[in-house]
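Yeah, one chain of the complex is gone here, protein chain that is, but the others are all in their spots.
The chains carry the letters A and B, assigned in the order they are written, with residues numbered from 1 in each.
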Amino acid sequence: MTLTDLGIAAARHGLGRREFSARELALAHIAAIEALNPRLNAFITVTAEQALAAADEADEALARGEGGPLAGIPLAIKDIFCTRGVRTTAGSRILGPFVPPYESAVTANLLRDGAIFLGKTNLDEFAMGSSTTSSAYGSTENPWKRRQNPEARLVPGGSSGGSAAAVAARLALGATGTDTGGSIRQPASFCGITGIKPTYGRCSRWGVVAFASSLDHPGPFGRGVEDCALLLRSMAGHDPRDSTSVDRPVPDYAAACRRSLKGLRIGVPREYRVPGMAAGIEEMWRAGESWLREAGAEITEVSLPHTEFGLPTYYIIAPAEASSNLARYDGVRFGLRRDGEDLIDLYERTRGEGFGAEVKRRILMGTYVLSHGYYDAYYLKAQKVRALIFQDFANAFAGVDALLAPTAPSAAFAEGEKTEDPVMMYLNDVFTVPADLAGVPAMSVPAGLDADGLPLGLQVIGPPFGEEVVFTVAAALERAAGFTSLPAIRAGSPAP
Amino acid sequence: MTYSIQGREGPWEVVVGMEVHAQVISNSKLFSGAATKFGAPPNSQVSLVDAAFPGMLPVINRECVAQAVRTGLGLAAEIHLWSRFDRKNYFYADLPAGYQISQYAHPIVGSGSLAIELPDGTTKEIGITRLHLEQDAGKSLHDQHPSKSYIDLNRAGVPLMEIVSEPDIRSPDEAGAYLRKLRTILRYLGTCDGNMEEGSLRADVNVSVRRPGEPLRTRCEVKNVNSVRFVMQAVEAEAKRQVQIWEEGGTVEQETRLFDPGRGVTRSMRSKEEAHDYRYFPDPDLVPLVLEKSWIDSLSAELPELPDAKKTRFMTEYGLALYESSLLVAESGTADYFESLAKNRRPKTVANFMLGDLSAALNRMGESFSSATLFTVAASAALLDMIEDGTINGRIAKDVIEEMERSGEGPRAVVERLGLRQVTDTGAIETAVAEVLARESSKVAEYKAGKEKLFGFFVGQVMKAMAGKGNPALVNEVLKKKLS
Partner (left out) sequence: MTLAPETVRRIARLARLRLEESEVQRLEQELGGILAWVEQLGRVDVSNVEPMTGAVAMALKMRGDIVTDGGDAETVLGNAPERIGDFYAVPKVVE
């Protein structure tokens, strides 16, 4: 077995028994990145030297019989987590020169537990997108290929597409992402891996470049449910520096992966059966229901009546918050500056040249919906609909323990296929956005392939702080699905 | 008598409301752990939260919330157990995040009131509309470089209370009285030091004029006025400007203006920008501020005695006049000084001494009762006790005070060194009286002929002969005897 194919649990086991060293594990991944990143463009910045130095430290700790729960585990970090001394761009030109003098709470937690960072992964600019094509540092290629048309360059989903592609192609054992409208779950689905967006407040947002504060959820990617459980356990926890961080103990999520489904009630939301859903998704969803039933769960249909309003609600609230959050990029204290005739001109040039088209579109949209005379009609209205969407979930969870739904309405699409009309692109988030609006935990698990041989994910949604039940259900799905397909482009395989 | 501006066609009433920005006394900033001290080197009291670095988040300072609650209680205002922070969005060089965190829709304190004293001794209630917490901006320096502005973020994020009054103020005097009274209350509460020179207290003054009985007309906001005197001048200047415009058939435009103290006029702030659109919305980095009633009650129980209550008590407990009491309670330090001295002494004497010779001396030294270094309570007590027990007389006390200022010694040391003890030896007084009467024999004759006013002259001459040290009562007694 090659080192890059290991799961996190297996890697921990091998490291603990000194079957291989953390340095060997890191070197295997660095070699994979050197071989494949020029093509995939999953990483914006590779930190090989730091990774090796950290691996040596991990080896010393392991030799002493010490080392945290992630000692020596090489990870990829979405380039939206600020990392001390390592350039952090958020995929934007405007942060091109930015080197944070601080480490985000989530990455600091991972470092505390011994993880090794291989580098910073590509993303849609400021996490605004579903395809990782709006990055100022080029698009990321999905390592999966269509059977019929292997030349087409597919998107890895987004916004955390670099992290998902890196984990799928075996360039890292796991990765961090952020999910604001689906940015962990949709790329996980597109790349055939697992990813969880925990409850809002479960992982600190401190040190994560903000897109939409009330919707941004940091979370992990892995190649299996238990890998995500191990990563989330390290990433989560109360942080007094984030006023929205919740002070509750972090459970043993890996233990939850091994629990029985007996007696659990799983809801299937009828409103998620939308017209235009791609072929194979309905069947996969049905398969998921029967897997869970066979594992001992009871399946019932539930209603989330305001589902269809999730997207328009999201596309008011997220741009509104973003328009304000991104005001700090003004060329004065950090990042890009374009000089102008006066200060206003400097602001306008810096921001006009520093932001890409999608970010500008959302800033303008957000500015518009908050502006005088429109606030009540758009923003306030959206907040009220958000309350109804939250209430839908609360009502559903009064009767069921978790929900089962597809993650995305289609498999990975090709670059350029959906970019003409922004609204068409936004529809990708239809199944993921409601859980972000409600702040509830949700996880995507690969469940099968479509007719083109591309992975499709199923989504498990739990009640607030119901990560354990989400892991239990997701692990059952994983066992039943027996998903073993591999992407065409991956470490150790010849490029197709 | 109500204040009015006499126009060509009759009187105009002035209507004023104020928005006062008061810096909250706290060690650290409203949403970050950086210090708030005045006068630190540039950017040395700045956290990455204040500089709005990516991913930095605000966490509120409990003490700032407590200070806002205390101030609300001191203004007899409603404390809102549920309040919220909003973002006010605009771009400016010294506003790092591109928004100010403030409380727009749901302030922490609602309506209250404040009583001002009018010159005729009556009081008037000025309504308080609301008080909310917000962040201060940084500071731009425009005069350091020919083509650059410098930005110092030390002030960025410093906690402010914005205290908004109802438009109940009707004259420059009332405006001044309002600001002074507000400052007094804030200082009593210890929630703002009221230092206008350092910018801890700044006023935005909303002024309009109208014919008596009319509804309100357009108002103008005179921004950032930084002294009580300037507030009074700004109200008058702005009201006169508006009267002139209306009487000339013009229309007052609602706008923001600045007061130019040098020329005594207000001028329009050139607004080359489009009208502001602040796009307020709830700050998603913060959740609602929910306060426990029991916490409010405990803060309320710990509040100090406020100036109005203290004034009333000084009148009843110490038998002081309204005027003296008002002066003594204007600063809590002064009132405390008085109460320490008045223990076991005659309150009236203490009040006269403090408001007379002692105030004058402190003024000369640029000190106040609470900051006095030389004229401490102990020094004043010694001085008063020496007068009381006859060691010195009241006239000599003045000399002692002046000599203390010169030498920096305590009062007893000055009296001893200069031998200023009052002469109570009847023999010495009789000798001096005899000398004076012998020298002024013609005046003695006039006195005896009925010109009794001359008695004071003889007292003065005797005191002069004794270098002021004669005991006034004994001098009087001996003179009376010799002249009879």
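Simple rule for what comes next: a residue touches a chain if its C-beta (ideal position, glycine included) is under 8 Å from a C-beta of that chain, and two chains touch if they have at least 3 such contacts.
Remember, predicted model here, so these are calculated numbers, not experimental data.
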Candidates B:Tyr3, B:Tyr150 or B:Phe457 - the one touching the absent chain: B:Tyr150
In the complete assembly, which of B:Ser32, B:Asn206 or B:Ser380 touches the absent chain? B:Ser32
The listed residue (A:Gly7, A:Pro312, A:Gly453 or A:Gly492) that touches the chain absent from the view is A:Pro312
Omitted-chain footprint on chain B covers residues 26-28, 32-35, 41-51, 59-65, 84, 91, 93, 140-142, 144-153, 269, 274, 277, 279, 282, 284, 286-290
Just checking the interface: what residues of chain A touch the absent partner chain? 97-99, 101, 200-201, 214-215, 240, 243-244, 246-247, 306, 308-309, 312-313, 315-316, 323, 327, 330-337, 339-349, 351-353, 355, 357, 360-361, 363-365, 367-368, 371, 378, 380-388, 390, 421-423, 426, 437-439
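By definition in this document, only the chains that are shown with their structure count from here on.
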When the centre of a chain is set as the mean of its C-alpha atoms, what distance in Å lies between chain A and chain B? 58
Which residues of chain A touch chain B once you look at their complex with the stated criterion? 82, 88, 90, 95, 98, 100-102, 104, 205-210, 212-214, 240-244, 320-321, 323-324, 327-328, 330, 332-334, 343-344, 347, 367, 370-372, 375, 379
Taking the complex as given, what residues does chain B use to touch chain A? 48, 51-60, 87, 89, 91, 93, 96-99, 149, 151, 277, 279-281, 284-287
